[in-house]
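With one protein chain held back, the other chains of the complex are shown just where they sit.
The letters A and B name the chains in turn, as written, and every chain counts its residues from 1.
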Amino acid sequence: MTVDLDRIASLLHQRQPGYSLPQPFYNDPDVLAFDLESVFGTSWLLAGFEAEVPDPGSAMVFTVGRGSVIVLRDRDGVLRAFHNTCRHRGSQILPDGCTKVSRLTCPYHQWTYGLDGCLLGAARMPSGFDRAAHGLAPVHLETVAGTIYVCLADDPPQFASFRAALEPLLAPHDLGRAKVAVTLDVVERANWKLVMENARECYHCPAGHPDLRVSFPMDYSGSLGADENARSIAFSQRMAALGLGVGPLEGAWWQVARFALHDGCVSISPDGKSVSRIPLCAAGRGDVGSLRWALEPNDFCHAAGDYVMAFSAMPTGPEETLVRLKFLVHKDAEAGIDYDPERLIQTWNRTNDQDRDLAQNNQRGVNSAGYRPGPYSEDAESNVMRFVDWYCDKSRRFIEARHRRMETIGS
Amino acid sequence: MTVDLDRIASLLHQRQPGYSLPQPFYNDPDVLAFDLESVFGTSWLLAGFEAEVPDPGSAMVFTVGRGSVIVLRDRDGVLRAFHNTCRHRGSQILPDGCTKVSRLTCPYHQWTYGLDGCLLGAARMPSGFDRAAHGLAPVHLETVAGTIYVCLADDPPQFASFRAALEPLLAPHDLGRAKVAVTLDVVERANWKLVMENARECYHCPAGHPDLRVSFPMDYSGSLGADENARSIAFSQRMAALGLGVGPLEGAWWQVARFALHDGCVSISPDGKSVSRIPLCAAGRGDVGSLRWALEPNDFCHAAGDYVMAFSAMPTGPEETLVRLKFLVHKDAEAGIDYDPERLIQTWNRTNDQDRDLAQNNQRGVNSAGYRPGPYSEDAESNVMRFVDWYCDKSRRFIEARHRRMETIGS
Partner (left out) sequence: MTVDLDRIASLLHQRQPGYSLPQPFYNDPDVLAFDLESVFGTSWLLAGFEAEVPDPGSAMVFTVGRGSVIVLRDRDGVLRAFHNTCRHRGSQILPDGCTKVSRLTCPYHQWTYGLDGCLLGAARMPSGFDRAAHGLAPVHLETVAGTIYVCLADDPPQFASFRAALEPLLAPHDLGRAKVAVTLDVVERANWKLVMENARECYHCPAGHPDLRVSFPMDYSGSLGADENARSIAFSQRMAALGLGVGPLEGAWWQVARFALHDGCVSISPDGKSVSRIPLCAAGRGDVGSLRWALEPNDFCHAAGDYVMAFSAMPTGPEETLVRLKFLVHKDAEAGIDYDPERLIQTWNRTNDQDRDLAQNNQRGVNSAGYRPGPYSEDAESNVMRFVDWYCDKSRRFIEARHRRMETIGS
């Protein structure tokens, strides 16, 4: 990275607590380069679901920034992740998407790796060539109740607390029996932080999301400290009776909570009714509210009784972000019979398009010479503040670590 | 701005008087970032016409660089300008184009401002929230005889001399009774300075502009010091008899002059005849030559007796410029009856397309490793020299002011 870290540090220093970020954080190419390394290169990212790599040899490619990671299940059924770049001349090994392989063969010069990443064959290399030193570079991988996370850092953040929080709440949704029914990609011409600030509040929902409003409580903030009103107490008690936890629980970079949908609603759908006839969560006949879990920097998921929606945002430029939505239903559910794919995605698809327009409009305004960071609402934007504070803290610590490393090297 | 000002200063130092600019001024992204702040951020820019915001609540959005400005008429009929960015999270408030509003409501979280820019409402903000400190950021605005100018700087250049010069010459064209009949946008893949150098000389006109040649004197330089030949003396005397001034007058960043069209021509049109049956300028039955006014960095206008054409060039990239032409006729003139829109724009539209090709070809050649700044013709390119000298002077003064400010801060 050739980014001037002193400049980033200076920009971070300019940031006023409780206020949105200075302009360059939202449109500067150098800040994006910094973000990709300091944030996306060091955080746990939702890569997908075990259902996407069900069998030995199943593999999928997960794009992170400008490169990609192979997630595969090895011959022993163990999930592994590797950088998707050949140790010879760096060619991408697997194309995007899901596939099934017995070995990993680079399409360029046919260097061949086992499913454990070991280099098995490399033609025309000298006899003394050290194959053992040229295996695929591994990437840290963790799973929780059927969900898969990867981290590119050598020394990832502690994962155990997140697992301990999510596992018991998500396990009843039985994602081991799920399949990805639909994947939706949307390109937003907005910086990834504007996309995520949008995704972290519902202050804009009453006016902005008529579809979501049908089933989704607009005042839900997703954070600790939600009003312990009569309705949420009743919901907690009903869930407890079903053996389902509700949280809320949170760590520095994650949040987990089950919350009640509108009365009479069992799913986030056009009419609040179930959109898949075969529930994922058997408890309560599918009437279990919505389990939300969110990870900084770029993910949130909602598991209702009948389906799961997973959202992730990946920067593709200083003012461009690829948002990917995955919708999971029970693997026995048949499209057209047990669920209507259009209806399955309708609420989130429309909501997502509305969010894209808002984020792009936000980007245009933030680019103005007259833009000044503005104050967040502590009531309505607590999770935005949480996200931005986390980003600033993560960035500061990254810069400090770099400086320390240089001091160590220099001393 | 993270641009290295010392580098810009060094490039300015390299510039040889009387010669075109060193290559980076025409294609370097850092120079463009500098230009947007140092030149477009500190100059008076033609935003449009009072006819575009006729009534209380009329508003239009004027794009400057990467952001935009709202120009509106408040409840008292007073014109005001504001940065088009919400004080909450920076979202653009009004979309591009003209509209009519009673309040300014941000589409993101419905923060609402009065037409005077004051923040009237902001839901879910804490009780102690200081609304008065979060009004829309105002932008300086001036008007002259129906034309509107804005300046983003805190301390704009003196405007009075320009008004004093233009007002008496333009007032007889009665733009209060005008309407914008056609707006034309052309994207040119050329640096804005190449577009403006092209717009500041007619050296290329004899070969390049067969349409303009019909009515327009090819040797007209637009500057002071035009030959006071018999023809121009006769024109001045005829105008004086009609009570119309001719100038020429000029200040550091503006020029105003009325000049004679070719004999027998009363308009800049395919045959020199009027293209609108209802004249804007009643004097002389519309036979009043053409009143040209031009502002550095990016505008020029021509007012014949029957219509006004306003040209402005806005950088959209180091090698891309958006040129916008507006054509105004009498507001009572009906399209298809009193004027043919095709014929109204024909001469300038074709001329503009020819200029786009010339500017793009200029850009390609300037990008060559073999490009060296070349000598301007003092005879044929005096206004190009004026533009380039003004640009260099403005840029130098901007850098000096920055350095002074830092010294003050540092001392």
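To be clear about the criterion, a contact is a pair of C-beta atoms (placed from the backbone, for glycine too) under 8 Å apart; a residue touches a chain by one contact, two chains touch by 3 or more.
Fair warning: this is a prediction, and the values are worked out from it, not measured in the lab.
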Handout entry: Omitted-chain contact residue, chosen from A:T2, A:N229 or A:T408
Key = A:T2
Practice task
Determine which one of B:F129, B:F159 or B:Y371 touches the chain that has been left out.
Solution key: B:Y371
Problem - Of B:Y203, B:F235 or B:W348, the residue in touch with the unshown chain - result: B:Y203
Fill in the blank from the handout: Across the whole complex, the chain not displayed is touched by chain B residues 7, 20, 24, 26-28, 30, 197, 203-204, 207-208, 358, 361-362, 364-380
Handout entry: In chain A, positions touching the absent partner
Key = 2, 36-37, 41, 64-69, 82-93, 107-110, 123-126, 129, 134, 137, 139, 152
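Convention: only the chains that are shown with their structure count from here on.
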Practice task
Mind checking the centre-to-centre distance between chain A and chain B? Centres are C-alpha means, answer in whole Å.
Solution key: 47
